[in-house]
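Excluded from the complex is one protein chain; the other protein chains are retained at their positions.
Right, chain A next:
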Amino acid sequence: MKDSVHTGDFCILTKGRRIVIIGNGIAGVTCARHLRKRDSEAQITIISGETEHFFSRTALMYIYMGHMKYEHTKPYEDWFWEKNRLQLVHGWVTSIDFGKKELQLQQQEPIKYDILILALGSKPNMFGWPGQELQGVQGLYSYQDLQKMNESTASCQRAVVVGGGLIGVEMAEMLLSRKLPVTFLVREAGFWEHVLPKEESELVMRHMREHHVDLRLQTELKELLDDGTGRVRAVVTASGEEIPCQFVGLAVGVRPNIELVRNTALEINRGILVNEHFATNIPNVFAIGDCAEYRVPLPNRQSVEQVWYTGRMHGETLAHNLTHEPVKYNPGPWFNSAKFFDIEYQTYGMVPNTWEEPVASFYWEHESGKIAFRAVFNGTDKRLHGVNAFGLRLRHEFFDRALKENRTVEEVLVKLQEALFDPEFYAKHNYEMLQAYNRQFGTNLEPEKKKKKGMLAALLGL
């Protein structure tokens, strides 16, 4: 994994170096924590304008739904930062002078750095719809967005959510938790169509309808109408239909939040361009998390990865690189997860939305229509490419290993018992799946039995 770059060439190494991180999200905070573990002398500062302390962005929806308060979403207690000598600055950076190595802040004194880490996160997309600036129309990304949503929906009778992805479903679920009827506009013919194969997409849509989401497929937003006071009163679709509503959630994806560094010496494209070590074109300036864009994307990976896990891994890797000999970013097999109302989703490896020969797929769905499993593999040598699981928990380690070791789909299916991660006393479906596979592919596989247990051992859970 090591290569020829030495830490000394890679970044400033002086004792007590000032490392400044803009962004206290998962990427910035993970990096700071790991830096502190390996460099006890460095002065580490984390700046963010959003909230004073790190909180879990992924938990925003639960605050709105009353499952948690903001305090509950902080992964570390407030004393943690001082104890680890991570200085927090709550404020917005307005500009960066890369020459003088200095940051200007909106309210505080300028801050100087030796090493600058940009972990700026994302921003919700807005596609210039007429009326998108009206009150009651918004995306959901930041804590401030959440507060706004809270206020805007306090006196709302109907809501519209635009966009067929993960944040869209979350917004729909949030609004419904407050008993607001939701119309969900999806431009494509199916929910999250560019990621999910048809069956999975349908499974999710069935479940959304079960939750009384008024799902409108192939429906595009054209404009938003003003009620005369600057508030939204309706949306108009491309086909001219007017849907009255007092709140519109725009969840049509996010883009790297790079306004701060636009028109500077820093090279950007969609995001801040970085090499495989997260170095930008300016020495001692690095970028990680949602805002970074790989110059050369890794095989089978996007050039901008905007999920929690990648932010974390970027932070871990960069912290290593700033304190050891730099290594290339090398995430293991892809994984992700989400929850659509009550149905959990996990994915390991690469499952595309469509595929062609020689790629083949095995799909099994429980009669309830709420549990499903898909394996995508090479039809010739049966090598597993990836799996999707719905309403079913699977062990990450199991698939991480299976994918790295190039296991075949059949090796995985006969051992699936070991991968099940559902709570105790849940019905197990691995045998049913295997039978379905046998039927579909004319095989005769039997589940690989672990060493047979005696009655007593089984009883005692040995």
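As a convention for this text, a contact is a pair of C-beta atoms (placed from the backbone, for glycine too) under 8 Å apart; a residue touches a chain by one contact, two chains touch by 3 or more; residues count from 1.
We take it that contacts and distances are computed from a predicted model.
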Per UniProt, and picking from "1,2-phenylacetyl-CoA epoxidase subunit A", "Transketolase", "4Fe-4S binding protein" or "ABC transporter permease subunit", the hidden chain is "4Fe-4S binding protein"
Touching residue (missing chain; options A:330, A:354 or A:380): A:330
Hidden-chain contact residue, picked from the options A:122, A:317 or A:388: A:317
The listed residue (A:17, A:101 or A:207) that touches the chain absent from the view is A:207
Touch with the missing chain holds, among A:98, A:341, A:355 or A:441, for A:341
Applying the definition given at the start, please give the residues of chain A touching the unseen chain. 1, 26, 34, 37, 56, 58-59, 62-63, 65-69, 72-75, 77, 177, 207, 210-211, 308-309, 312-313, 316-317, 319-320, 327-332, 335, 337-339, 341-342, 344, 346, 393-397, 400, 421-427, 460-462
